[in-house]
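If you scroll down you'll find the structure; I have some questions about it.
Removed from the display is one protein chain of the complex; every other protein chain stays in position.
Labels run A, B and C following the written order; every chain starts at residue 1.
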Amino acid sequence: MELIYEKSRPGRQGVTLPASDVPRAADLPGNILRSEKAGLPEVSELDVVRHFTNLSRRNFSVDTNFYPLGSCTMKYNAKVLENAAGMFAPFHPMTALLPGGEAHSQGSLAMLHGLAGYLTEITGMAEVTCQPLAGAHGEMTGIMLIAAYHRAKGNRKKYVVVPDSSHGTNPASAAMVGYEIITVPTAPYGDMDIELFKQAMTDEVAAVMMTCPNTLGLFNPHIREIADIAHSHDALMYYDGANLNAIMGKVRPGDVGFDVIHLNLHKTFGTPHGGGGPGSGPVGVKEALVPFLPTPRIVRKDDGRFAVETGNPASIGRTASFFGNFGVMVKAFAYITMLGREGLIQVSEQAVLNANYMMSRLKEYYDLPYDTACMHECVFSASRQLKHGVHAIDVAKYLIDRGYHPPTVYFPLIVKEAIMIEPTETESKETMDAFIQVMIEAAQVAEKDPEALHAAPLTMPVSRLDETKAAREQNVCFGRW
Amino acid sequence: MELIYEKSRPGRQGVTLPASDVPRAADLPGNILRSEKAGLPEVSELDVVRHFTNLSRRNFSVDTNFYPLGSCTMKYNAKVLENAAGMFAPFHPMTALLPGGEAHSQGSLAMLHGLAGYLTEITGMAEVTCQPLAGAHGEMTGIMLIAAYHRAKGNRKKYVVVPDSSHGTNPASAAMVGYEIITVPTAPYGDMDIELFKQAMTDEVAAVMMTCPNTLGLFNPHIREIADIAHSHDALMYYDGANLNAIMGKVRPGDVGFDVIHLNLHKTFGTPHGGGGPGSGPVGVKEALVPFLPTPRIVRKDDGRFAVETGNPASIGRTASFFGNFGVMVKAFAYITMLGREGLIQVSEQAVLNANYMMSRLKEYYDLPYDTACMHECVFSASRQLKHGVHAIDVAKYLIDRGYHPPTVYFPLIVKEAIMIEPTETESKETMDAFIQVMIEAAQVAEKDPEALHAAPLTMPVSRLDETKAAREQNVCFGRW
Amino acid sequence: MSGASYCPNTPEEIGEMLAAIGAGSVEELFSPIPAALRAQSFDLPAGMSEFELTERMKKLAEQNGAGVTNFIGGGFYDHVIPAAIDHLCGRAEFYTAYTPYQPECSQGTLQALFEYQTAICRLTGMEVSNASLYDGGTALAEAAMMALRVTGRNRVVIDSGVNPFHREIVATYLRNLGVEIALLPAHEATTNRPAIASFLDERTAAVIVQNPNFFGSVDDFTDLADEAHVKGALLVASVYPVSLGLVQSPGAMGADIVTGDGQSLGNPLSFGGPTFGFIATTKKYIRNLPGRIIGETVDREGRRGFVLTLQAREQHIKRHKATSNICSNQSLCALRGLIFLASLGKEGFAELARLNYDKAEYAKAVLGKVKGVTVVNRAPTFNEFTLALPQAADAVVARLLDAGMAAGVPLGACYPGMENCLVVTVTEKRSRQEIDRLAAKLEEVLWS
Partner (left out) sequence: MSGASYCPNTPEEIGEMLAAIGAGSVEELFSPIPAALRAQSFDLPAGMSEFELTERMKKLAEQNGAGVTNFIGGGFYDHVIPAAIDHLCGRAEFYTAYTPYQPECSQGTLQALFEYQTAICRLTGMEVSNASLYDGGTALAEAAMMALRVTGRNRVVIDSGVNPFHREIVATYLRNLGVEIALLPAHEATTNRPAIASFLDERTAAVIVQNPNFFGSVDDFTDLADEAHVKGALLVASVYPVSLGLVQSPGAMGADIVTGDGQSLGNPLSFGGPTFGFIATTKKYIRNLPGRIIGETVDREGRRGFVLTLQAREQHIKRHKATSNICSNQSLCALRGLIFLASLGKEGFAELARLNYDKAEYAKAVLGKVKGVTVVNRAPTFNEFTLALPQAADAVVARLLDAGMAAGVPLGACYPGMENCLVVTVTEKRSRQEIDRLAAKLEEVLWS
């Protein structure tokens, strides 16, 4: 498809603006005045609509395809949530910060407070801030809180410990806060090697970051022991909530020793992924860390009204321009409100059931490096297929031709040729059965006709793309501006 | 794709309903109680969303493809119009009919009155009713008005005259009102044969129905003469407004002798076609027919408030359950409001320009039975291609493979192998150029490789379908209920 | 700039196009139109931008006021609309396409309408359905005309329990066709069994009834169907589709043609439209159906596909001999109806009907206890019922409207002698609290 810039015709006009009802002002001084209009496309509204409608048709998505992208919880995004978020579209965040402005923002503030309350209970923490803008942002915020905690206590900390199965954002977030990273290998039983962990732990460790269930989809039964060890060094336990979908109502991170958590509202709480974002990454903390939470904080006053609290000297400060990804939060709030206690429990139960079913049905055909009951996702390896020269990526591309978005591949890094499948609870058995059938076929084709897999995909607008060329040429902007 | 019924699983549940807050009532008597639940699909919300999203992807549409379907004015449907219509979604039409209810419906009534006012001015008529639900419904309503007029005058009328180029709805609508049809052939110059018309006209003719520009895209310069002849027999002139897009601000049917008109809001006034509807077919009349207009009528009272008038003894009565396709009208009202006088004139000018450009560029490759300046559409014939065994339908199917919705084919019936192209004003020169190029290629392929055209389309979910089998087997409902 | 016209071509392109045409100006293209025929006036306001338009339309909608609590029906009903419907029907491929004349690139619409036809058949208990008509009233008129065609007769009997607006449409349609319409007066808000025999004769093409009828009474028309059939007439039944989640289907009662308004299935009230009309019948009458019909078939490779079928009934082929003049129908509204039915599903739809019934029964009991108020219906009702008030209903309704409640539809205007009567509608959206409030307010209006 042509680029929108290639469709541009000089003088063509799209959306029109209101005519001016004020006099034309004197021009800005020459050095400040833009010398040349920005080279935006000149297209009609129909050009725009047809272009982007047709572009959209070049995507796989949850609403069109089964999308078992592991670690991403690509569940169905209920349409009613979109409508709910739209109700808050016209409200300016600055209003709440004006003198007297809280009165004009009670609905928004009530939502923020209500969501934080829900998440507090779901996770078993003392308080939640909804400011962080995505999971990784939550991680960074959480580690900043931990740093503030140690600073306030005069602790001298240098390291953050992560298992080697951890998501890349974990070490990256800790590094953003100035920590060095200690990586602990995974033991053959699929959890962080407890002995090596003990060796890694010193008083210089600020925090231990864990995902639980971890990125192999396994729940670590020794989590409390790990927490105890960490706490004995006054290291805090950080919980990466990306996989919370597995355990709602079953386990609360706060109950098992975690001090700081982040959640991914765009995973567990049914908000759409937007082709890469926006997400939302609220952070919950135990009592000891509450003083350090970002400002502004939303509080409920004695008269029941909601207020914005800004002057908090111990706070790490502001981590986002206003209150976070508010529209995303509205959807998550509505989701929790709609599902309620029983609904959320059902979500986790069915997510785990679906993943175990997937694992049981496929383990005959693909290697399962950690062959034990999984939680909400399961991680296979294409190492058996590799003997025929077929990689995980080839299986993935074959799935595309069959109408499935591939699972996550090559993550977690500790599994060779990883294929990480997270069906989520919103998919039905027959959708999974059809997918399983195609996965089995892929395994058969891998043996009989590996070339067929190397050639895939053939049904998309493009075949496999030359990533090396892209990285070498760095064509990241069209034409001359 | 599977049918939604084939995706059904016993016990699966979609949207949930509020829990009851009243006691369960005693059951209906057994003979009234439904004996077996209706066999609706049992699917999840994701099933529904994925099913219909994927179904939608099996359509061509204006937003995805150039759609030069002649006589249908497939112009761009501005998105702001959809939003406008949504604003009126919650209002019950019965409210306005309750005692005191007009006060709760002033906005809706103002819109109805305002739209009728706009259309009155655009067409040069005395009053417009917006009740008819589509073009054909407008025609029928218009002919009923004409019948009422003749009845009131004691005229004994039996016939309605239509040119043979007329749309099928014209004679069908007249027949629905009990008239017999006299069809006048088209002369070689593309308009109704004036001599044959004169012969057809007697005092038993109730009305002459004309489309102007006609379905060949030609404007009849003798329209006033025709009207005079009709009027001399006290036959009324009916204007099929399907082609109004050609002449806004240029010609007003009311000015040139038409007594009754209908408009297709879904053509001229930018409301979407909905995969077949809903449309809206307002009817305008000259003063003499005002008393017969359908009830309810929307009137503006002296105090500026709007009211619903129902008791009108001469009225033909009600033609629709309430006020017509209100939501469609809101879009048309918003369209006219947004474009304004100059915008509407520009629409017609550019529609005519685009059609003439299309005609000029293609007439070298396709026969043009009526080779004269056209208005908003042009009608070719594939008779030249027929020599190679290629029909209009084969050209159409080739276009599908190239990403274009075909023009209207085999209409008007008087043109052999008709290909009727209406680009509309919202399409750009380069879109037309690309289409023209493909049309030229089709003509070339017709000569060199007719089989290739017979085989088309090959890129759609299905190839050509067996219409005979469909008509024979009459499978119009899935399975046993 | 202010007004938009969505015309993309630039002056330069316009110049190129004129050159290709060989015309000197755009105006020249209009030269086939003699000066004498040119518009005498075109006095419209100047255009405005999208933003100004939106503000203007908001203001217009606001002139309707804040909205009232609906206890009114009369053919249009205030039901829940699953959020997914707007999202799916907002898919441009559905709403910016037209009639699926070219089936290969219209399988989306075609399959959906085939599924719609199936849903209508299953709801009504009939064998075939078309792909939609305009609305409930015009569908009934089409059914009457269809019965006239099928039987070759020229008289219809119409029950006064049929929605008076729909009756008026039938009358408007039939007026010029020399058809006699006999109005069967209601008996205790139900179809008049004692009188029917004297109304039915060998000239009668159809007996037209409605279930639940305008007073809210639910009936079993099996006997009427039998009597009609004995005389060679058809039974035409107009039904409120939501009731079919609980009430016996007209097919099971022996109806020959079933119609109804689909608004209650996922279409917003929208001040009366767009909605859709449905019509269903038995296989033997399929060629007499008006409007589009979708049929299943196969492509050259034997794959299933869908097409417009039996087009030889339609105006674009048969012209004045067509079964109807209808061309554009209400596809998108029918699609909404289908998605509504699929979203609720077999169980959910039954549950919806049950909720309506239970709430209405509660309301009937509560309102029936208001001093001086009696329930008129002797027969069972579904979610509407008729109350007799101790005074004229018009004034009462007007006062309740001022209190924010559309309490019901007064019957006086359409049913002389029933000036004190009021049809009250209770859907699943009405809460017990709202019902109780209506009762309290009614009592207040009547007695204080």
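By definition in this document, a residue touches a chain if its C-beta (ideal position, glycine included) is under 8 Å from a C-beta of that chain, and two chains touch if they have at least 3 such contacts.
Because the structure is a prediction, the values reported are computed rather than measured.
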| item | value |
| --- | --- |
| Omitted chain's touching partners, listed by label | A, B, C |
| Candidates A:121, A:234 or A:367 - the one touching the absent chain | A:121 |
| Residue ranges of subunit B at the interface with the undisplayed chain | 9-13, 15-19, 43-47, 49, 53, 78-80, 82-83 |
| Those residues of subunit C which, in the complete complex, touch the missing chain | 1, 50-51, 54, 80, 82-83, 87, 90-92, 348, 351, 428-429 |
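Everything below uses one rule, namely that only the chains that are shown with their structure count from here on.
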| item | value |
| --- | --- |
| Chain-chain pair with the highest tally of contacting C-beta pairs | B-C |
| Between subunit A and subunit B, centroid-to-centroid distance (C-alpha), Å | 48 |
| Shared interface positions of subunit B, touching two or more other chains | 12, 45, 49, 53, 57, 62-65, 76, 78, 426-428 |
| Sequence positions of subunit C contacting 2 or more other chains | 2-4, 6-9, 13, 48-50, 82, 84, 87, 92 |
